[in-house]
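There's a structure below that I have some questions on.
The complex is shown incomplete by one protein chain, all other protein chains being positioned as in the whole.
Chain naming follows the written order as A and B, and within any one chain the residues start at number 1.
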Amino acid sequence: MIKLSNLRLSAGSFNLAVDSLNIREGEVFAIIGPNGAGKTTLLNAMALLREPSAGSLEIMGKDALAPANKMFLRRAMSVVFSQPYLTNDTVYDNVALPLKLRGQKDGAAVEEMLELFQISHLSDRNARTLSQGESHRAALARAFVTKPKLVLLDEPFASLDERVKASIARDLRRVLKASNAAVVFVTQDQSGALTLCDTLAVLVNGKILQQGEPQDIVNRPVSAEVADFVGVETILSGKVVSRQDNLCAVAAGVKTLMVVSDCGGGDSVFVCVRPENVSVSLGADAGGRRNNFKSRVVSVAPWGLEYKVELDCGFTLQAAVTKQLVNGLGLKPGGEVYASFKATAAHLIKRIT
Amino acid sequence: MCLMKSLKLSPPLALAALFIFGCQGKPAPQHIVRLATTTSVQDTGLLDILTDAFQKDGKYTLQAIAVGSGQAMQLGKTGEADILWVHSPDDEAQFVAEGYGTDRTTFLYNDFVILGPAADPAKVKGTRKAADAFNKIAAAGALFVSRADNSGTHKKELKIWDAAKVKPGKEFYIEAGQGMAGTLSIAKEKSAYILADRSTYLSMKKNIGLEIVSEGDAALINRYSLILVSPARFPKVNAAGAKAFFDFVLSKPAKEMIEKYGVAKYGRQLFFFDYAVK
Partner (left out) sequence: MSFIIQGFQKALHLIFSGNAEIFGIARLSLTVSLLATAAAVLAGVPLGSWIAVKRFPLKKLLIALVNTGMGLPPVVAGLVVMLFLARSGPLGFLNWLYTPTGMIIAQFIIAMPIITALSISAMQGVDPRFYQQVLTLGASDWQAIKVCLKEIRLTVLAAVIAGFGRLVAEVGAVMIVGGNIRHQTRMLTTATVMETNMGNFDMAIALGLILLTLSFAVNLALTLIQQKKVLPR
């Protein structure tokens, strides 16, 4: 669907440099990265709104940088920004606009989209009088009315509150599934991205640091920067002191951790541990987990639906603990617990020194 | 480059250009006779009645451009006008001598008057010769307002200063750069002396509160001439049309119209026809 190689784009002092990106038909592709990483610039390039200074971009088998293909490709895709950008017309006219621009007839197609996004009753309302959630629904209906083969979403719904966002996301997912369109979306909300996408790319400072299946990236980030962004809360620097088969002993500070990895002995590494992989118990029995440390609770703080517990076990370890367990174990700062995780639940990143 | 692209891309722009350059059925040039004349001919209203009479048979349309004599001459020198009706004898002679025009015919006159405030601070009243009157004004250091617009009136005024052997241009000399009426208004406000053509004076008499302090000198005669712009020099000139207007103005019916003109409105004849019509 999209093939991109050696793309270079400069905007002021910012430089986007994407060596290769391949988005397949029908796939949901997420690009995540911190603020200012160049996500929107990259999306704008794919939306043919920004011309790259070098490189090649192929969309649906056509050279997207050739001016002759621009209109065709633009009309084959849809783009949704974080703001709905509706015109000062009725909701119906807004949704019908892409059809009118193509000289196609509206009517049934518009009604269908209004139905799908549950805004039929707003058809005759002026779009400027809608609530935020309704506006986003109208913008989505407008984006899908042309049955695009490719949909680009730039931080969709970033400005919406959680409840409205969830409800719109549900409808969007339903429509996406039915449409079989390829979807590229950029966001800094990694947890949302993980649940939606087939493929994930992490963009930092204008460069794609890693792309692949989301579970792979989450569990095996290739760099500390990626690890930090995909929710690895504990990143320790250490050194592989010995290795037996795949099992490495890593010296990190005063402690030694056991991690399954293909790093070689003597390698300098980062040890990554995701908080949800850490178990906390009062007893010393680790249930076969190779890493088990007596720890002191430093802090307990709400974290989404769970709690994040910071532990001091000779190094700082973050653990995700359910509310029930926090109450059950009576976790509070200063308390003593055991923290354990499997050798397969940690991940080593080779440090280039 | 980018701009060019946009011009090519812009259908509304092309449409606008088409609209501007395509509209208006323009009159066939051979029916148009372009007369360059002076404001004094237009401002008295004489031009309008002559135009109507000339156009009556529908053969020609007269485009009368009323400007100062200087600009009228200029329109002749660039072949813009077909015929001139002007009152600046020296320039006219030169115009013909340089080959811009032919058949210069002096056919009409009226006269200039020297006006001043009722109090007459320079004691000009009763002076017959225009040059003497100007001398007195200058000697008294009284204010004088000049049109200073290269018009026939302005040229005449400069000629009188010349004859008086006075070089105007000190602080008592106000250069208005305006038409006759505008200059008269300034003279009124400043209580100054001024040289004006009689017809404009008569038409504004009730509003300006200036009086005639000197009149009747031969030097104050204002002679109008017709000049055909040379078709040899300017091929685009409508020679036939110009000649038609030329012949019309120098005809008996035109003479009668001119001699009657002004009697009803101002109580006296404004223009004097002195060409021997056939």
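Convention: contacts are C-beta pairs under 8 Å (C-beta built on N, C-alpha and C of every residue); 3 or more make two chains touch, one makes a residue touch a chain.
Bear in mind the structure is a predicted one, so any value in this text is a computation, not a measurement.
Of the chains on view, those touched by the hidden chain across the whole complex are A, B.
Checked against the full complex, the one of A:N88, A:Q244 or A:Q324 touching the unshown chain is A:N88. If you put the hidden chain back, the residue from B:A66, B:A131, B:I160 or B:A254 that touches it is B:A66.
When the omitted chain is restored, the residue from A:G38, A:P52, A:P98 or A:P214 that touches it is A:P98. For the chain left out of this panel, the touching residue among B:T51, B:T106, B:S251 or B:Q269 is B:T51.
Taking the complete complex into account, residues 2-3, 6, 9-13, 15-17, 19-20, 23-24, 26-27, 29, 32, 34, 39, 42-44, 47-48, 51, 61, 63-66, 78-80, 179-182, 184, 200, 203-204, 207, 234, 236 of chain B touch the chain not shown.
Against the chain not displayed here, chain A makes contact via residues 44, 47, 49, 71, 74-75, 77-79, 81, 83, 85, 87-88, 97-98, 101-102, 126, 128, 142, 146, 152.
Criterion: only the chains that are shown with their structure count from here on.
Chain A and chain B have Cα centroids lying 85 Å from one another.
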